[in-house]
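Let me begin by presenting the structure, written as structure tokens, before commenting on it.
Just one protein chain is left out here, and the rest sit where they should.
And now, subunit A:
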Amino acid sequence: MMRFMLLFSRQGKLRLQKWYTATAERDKKKMVRELMQVVLARKPKMSSFLEWRDLKIVYKRYASLYFCCAVEEQDNELITLEVIHRFVELLDKYFGSVCELDIIFNFEKAYFILDEFLIGGEIQDTSKKSVLKAIEQADLLQEVHTHTHHREKK
């Protein structure tokens, strides 16, 4: 089970944090600080996995953003790496060539997409189509309900 997922920039700015177990705010801040330091210090050719406290950390960098997951001892590192990749693909598909700014200005959407993909730290669906359909249905619903402008999707 995934314990948490963090997105942060090369400059160490936290862009998204999702915690799948109850954690006190103070501990969260401490863990984020500590882990960012560890991960940002690593060089490009190093492995994407490391042991940290009692957890396995799996991370990957996409452009300026680091995607970093903490999973448990018995979890599979490689498949976690692909969980990250699939999440990136989902963001990409939804925003159209996603960049860090999309996630900053639409942070709530990023959370919604993540919730459609993972629940309680486990995968809900791996099909890109199913996940995006859920999100798009939601967007459609809001079009019906609200009168604000809705940008066309590609």
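In this text, a residue touches a chain if its C-beta (ideal position, glycine included) is under 8 Å from a C-beta of that chain, and two chains touch if they have at least 3 such contacts; residues count from 1.
We take it that contacts and distances are computed from a predicted model.
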item	value
Name per UniProt, for the chain absent here [options: "GPI-anchor transamidase", "AP-2 complex subunit alpha", "ER membrane protein complex subunit 10" or "phospholipid:diacylglycerol acyltransferase"]	"AP-2 complex subunit alpha"
Residue ranges of subunit A at the interface with the undisplayed chain	1, 14, 17, 20-22, 29, 42-43, 45-51, 54, 73-74, 76-79, 81-83, 85-86, 94-95, 101-102, 104-109, 111-112, 115, 119-120, 122-130, 134, 137-139, 141-143, 145-146, 148-151
